[in-house]
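One protein chain is absent from this view; the other protein chains keep their places.
All chains are identified by letter, namely A and B, in their written order; residue positions are counted from 1 within each chain.
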Amino acid sequence: MTVEFRALHKSFGATKALDGLDLTAHQGELLALLGPSGCGKTTALRMLAGFEKPDSGQVLVDGEDISDVPAHRRDAGMVFQAYSLFPHLTAADNVAFGLRMRKVGAAERRSRAAELLELVGLPQHADRYPHQMSGGQQQRVALARALALRPKVLLLDEPLSALDAKVRVQLREEIRRLQQELAITTVFVTHDQEEALSTADRVAVMRDGRLEQCAGPAELYDTPSTPFVAEFVGTMNRLPGRASGDGSVEVLGQRLPVRGDAGTAGAVDVLVRPEAVDATADEDGSARVTATAFHGAVTRLTVALADGTTVKADIPSHRASGLAAGASATVTLPERPVLVEARAA
Amino acid sequence: MARLTNRRGIRWWRGAVAAVAGLYFLVPLACSVLFTVDVPGQGFTLSAYTGILGASGFTGSLLLTLELAAATIVLVLGLLVPALLAARLGAPRLRPLLEVVCSLPLVVPSVALVAGYSGVLRWGPQYLSRTPLFQTFVAVQNADFPVVLVLAYTVMSLPLAYRALDAGMRAVDVRTLMEAARSCGASPVRAVFQAVLPNLRGALMNAGFLTLALVLGEYTVGALLGFRPFAVWIVGIGGSQAQLSVAVSVLSLLLTWALLLVFAAAGRPRTRIPRRALAKAAPALVPQESAS
């Protein structure tokens, strides 16, 4: 089952929720829609579920336009943010709700519900009511309910955002395992980049109703194609530099090649991840360590450069001993192409 | 978001419901006003309103009712606030007991309550006429200020006032306020008066208003025990001066409305009770007319 968004536009009054979204989710993959709130990711998902109608553009499932199919006839199971279980029904009845709507017999409903609750790891909770279950358990039941009608697509609308950190990690691994087991095409909306990177096959970063970049987690992290993606995914330093216009940039006294748009010239921000920044203790260095935070294998240094710019650098903890707060240091970058952005005037 | 056509349909339906409801609720009020100013045979006149002040018994009964209301509010808050605070702060096991005790009056409608009161009052002359307690029985029935009405009104107000205060205390987390004030060096008494009570302003106002509204409109107990508070007076003149009694009724409704606004405004600036807590407090307005 392939899902395709084609040139989707949607406005709510004066706000543009989608401004020409093009995106494809392939058969059996878990595609995460990632972006800040208001970027249109939820609107896109709700269009796929049939809760919103696009102003223009198409939603295609296996090449077929489903824009006119009403929500209750779409083959898409959805898990909502939280508290979407019907409060007057037990876990089993919640799971079997869709089957009841389709007039499936009671015996078959029961066995199917039991099977699904088993699948999400709650076989003994069939007779519990939602208010008798924890948030994580409720979302597992919601997942079972979404799968009850054997949908061709699974839609997840920030299903973990209301849960505790520990449960969140557990459940996202569980979702990933189930999704791979069932090989079901899944669209997963989240604003949590760690969640997206750790579960998805591909991550689509959205901004202002458009797609910024869609790629595998590693590619997205290592070679973000735009400054927005670079800063939204992971931590990013901005160092002042000067681009020459011929594809190189001068930063921290080094000359490095520019990745992507080589034509930029003049004052730029050079974008580098903390783990790509190296700092060494140096009595004559112009930079000064202002804070350190121990993270196990690495230690994150906060370093103030001579011009006042603050840089974060992750260095192996065994090398951090001479770099306590107040120490002088020299900051260098590896000889690799870097991403630049013209500095806002 | 619904589609445009759909939305228009919803709007139309809502408008119709609102219009019918508006008619039903506004027409009696409008007719009442019309009834008082358009007297058959006299044409337009404001005499019903100008005559109110001069009507015999008006000032006396209104003052009596206001005094009763003030005493009732003081008694209700004086009894409830310490008990509820104690239950929140030190003795959570008292809470179910308080809830049950304060809900008991809901089970005894005011007509039944007054039957009980008249039964008790008859004990005085029957069994106690030779004891000093008899003087108490006489005193509580003093027509100038019948304490027995304050007792009955307090009982009847308890369920409403309890729910209003309880909802308010739930919304502001009294315990944390108290602990914060104590950790800043306030004595328990100061902490209650300068940290807790100011934050309960809205709830106190709400409870006070509910009590006031109940006493202002109360007829049953006053009438059946033979006293003459405001509502009883209105019914009394209704037989002879229809225009006047309707005019007073209209005014008393407006007065209630005005008081509601005053109390709401007085409760607002320092505490904004969350909407959800208000919604929960709203049913506290509920069994009020059983007092009527």
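In the analysis below, a residue touches a chain if its C-beta (ideal position, glycine included) is under 8 Å from a C-beta of that chain, and two chains touch if they have at least 3 such contacts.
Just so it is clear, contacts and distances are computed from a predicted model.
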Listed names "3-methyl-2-oxobutanoate dehydrogenase (2-methylpropanoyl-transferring)", "ABC transporter permease subunit", "Aspartate carbamoyltransferase" or "PadR family transcriptional regulator", matching UniProt entry of the absent chain: "ABC transporter permease subunit"
Among A:25, A:92 or A:146, the residue in touch with the chain that has been omitted: A:146
Of B:108, B:186 or B:266, the residue in touch with the unshown chain: B:108
Absent chain, residues of subunit B that touch it: 10, 13-14, 17-18, 21, 24-25, 27-29, 31-32, 34-36, 38, 40, 75, 78-80, 82-83, 85-87, 89-91, 94, 97-98, 101, 103-120, 122-123, 126, 151-152, 154-155, 158, 213-214, 217-220, 223-224, 231, 234-235, 238, 242, 245-246, 248-250, 252-253, 256-257, 260, 264, 279-280, 282-283, 285-292
Residue numbers in subunit A that touch the chain omitted from display: 49-51, 71-74, 76-78, 80-81, 83-88, 97-98, 100-102, 131, 142, 145-146, 148-149
